[in-house]
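Left out: one protein chain. Kept in place: all the others.
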Amino acid sequence: MRYHTPKSFDEAAAIAAKADGKTRFLAGGTDVLVQLRAGMVTPDDLIDIKHIAGVSDIARTADGGWRIGVAVSGAELGRHAALCADWPGVIEGMNLVGSTQVQGRATLVGNLCNGSPAADSVPGLIAAGATVTVTGPKGSREVAVEAIPTGPGKTVLAAGEVISAVTLPARGTGGGDAYLRFIPRTEMDIAVVGAAVNLRVVGGRITEARVALGAVAPTVILVPEAAAAIIGTDLNDAALAALTAAAEAAAKPISDKRGTAAFRKEVVGVLARRAALIAFARAKGEAK
Amino acid sequence: MTKIHVSATVNGDPVEYLADPRESLLDCLRDHLGLTGSKEGCGTGDCGACSVQLDGVLVCSCLVLGAEAQGKKIETVEGLSRGETLHPLQRKFIEHAALQCGFCTPGILVAAKALLEQNPDPNESEIRFWLAGNLCRCTGYDKIIRAVQDAAAEMRGAA
Partner (left out) sequence: MAKDELKTGYRLIGTRPDRPDGLDKVTGRARYGADITAPGMLHAAVVRSPHAHARIIKIDASKALALPGVKAVITRADFPTGLTGEDWNLQENTMAGDVALYDGHAVAAVAATTKLLAQDAALLIEVEYEILPHVTDVDAAMAPGAPAIRPGSADPSVPEGMHPNVIRYIDFGHGDLAAGFAAADLVREATYKTEATHQGYIEPHACLGQMGADGRGEMWVCTQGQWYIRRMSAAVLGIEAANLRVTPSEIGGGFGGKTTIFMEPLSLALSKKAGGRPVKLVMSRSEVFRATGPTASTSMDVKIGMKKDGTITAGQVYFRMQGGAFPGMSPISEALQCAFACYDVPALKHEAVEVLANRPKAAAYRAPGSPMAAFAVESMVDELCRELGLDPIATRLKNAARNGSKSSFGPSYNQIGLVESLEAARAHPNYAAPLGPNQGRGVASGFWMNHGGETSVSLAIGEDGTVGVMVGTPDVGGSRASLALMTAETLGIPYENVRVNIVETGALGVNEPTHGSRATFASGKAAVEAARQAIGEMCRRAAAEWGIDADAVEWKDGAAHPAGPNAGKFPPLTIAEIGASMGSTGGPISGHHESVPGGVGASFGAHVVDVEVDPETGRTTVLRYLVVQDAGRAIHPAYVEGQYQGGAVQGIGWALNEEYVYGTDGRLQNSIFLDYRVPVASDLPMIDTVIVEVPNPGHPYGVRGVGETGITPPLPAMASAIAAATGARLRSLPMSPPKVLAAIRAKGRG
């Protein structure tokens, strides 16, 4: 295994593009090292991207959104008051990944590129409408987060392509988001089910919404039907019931060691409903 | 495979070692530097027995490559006491019987120290969630929580 410390994303992409064996990019390492240790993946080339300028920065974009470096840890995100005020749901999702120790290292992009349908930070990013910058041998492009994962452990990224930043849109007024997951314990588990809701409230009614669900399909899924169920409503009981039903209908879970399909299908509706209530309260300024 | 020369600071001392790129920081601490206080309980970041601070950040040293420590400051359980003077957490763990087998203790001490550095007065729930990544199978955590609370109180009083 060769260990590289490129100084730019172009250099990182070039190393990856030239490599003929297995390649992995290393940021927080909380998945890569586990796979290495378990003998699941022993890369021939391991490309540590933490030496690239700007990877640890969190910056406002010109339109009032946020650009987040790929090596920013969950703990750093959680300490950023302005970012947390804008996107509490995104950050609470990331902060649910692993222990305090893992939070010291784990990153949004790592969680995304691991390709797990249960990734805790991904539903929040998708609900928020986040994008990532993909840098490759042919330059860079902006890709919606929901387009990155293609199946368990798989992403749309081609050989030589690396994600170089995460961008969250401007929050704007009347916005609120929330992420909830279900785990059997209080910490340290992989999500059995996850649900993120992002919405905007104008005059007491929901004008925009995005709902993303985790661990109920081969990838985290964006569920427009669930969003449609609450748009135009004041999140009354009928809207919540419709949201629950839409989330359940969209869920195509499997049974595995972490939970049964029936359980996931039922609980995803519960979590979507609970997350919507939190997001709604946040949008109205009634909750943090 | 070519090894990587790493220079770092461990518990204030300059160190150098040759890391195989596949070796974790935990491997390097234990096998190359003889610092066996940090323990491997799982190798997957799930037990916290290998907890160290890396440039002040609490991490599992099993989830850090030895090569990544180049130029970094690492603090382990061996650096908790100053000469003969134990850290208040160390004293309180003994006083409260907050350890039985003691295997998880180094990681819990390092994690608790990191907590008190950023929150000198944590409540029970904050301590429990901060330490959720440090498994203890002997104590049921009760006496660990009490020891951390007591050490925090003493440190606040002493400050």
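Read from first to last, the chains carry the letters A and B; within each, the first residue is number 1.
As a convention for this text, contacts are C-beta pairs under 8 Å (C-beta built on N, C-alpha and C of every residue); 3 or more make two chains touch, one makes a residue touch a chain.
Worth saying up front: this structure is predicted, and the values here are computed from it rather than measured.
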item	value
Touched by the hidden chain, restricted to displayed chains	A, B
Residues in subunit B touching the chain absent from view	20, 22-23, 27, 30-31, 35-44, 46-47, 49, 76-78, 80-81, 86, 90, 93-97, 99-106, 109, 124-125, 127-129, 131-145
Missing-partner contacts on subunit A, residue numbers	38-39, 182, 184-190, 192, 256-260, 262-263, 266-267, 270
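We adopt the following convention: only the chains that are shown with their structure count from here on.
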item	value
Complex contact set, residues of subunit A against subunit B	1-3, 26, 28-30, 33-34, 36-38, 42, 46, 48, 50, 73, 75, 98-102, 104-105, 186-188
Subunit B to subunit A touching residues, read off their complex	1-2, 4, 21-22, 24, 43-46, 48, 51, 54, 57-60, 62-65, 67-68, 111, 114-115, 129-134
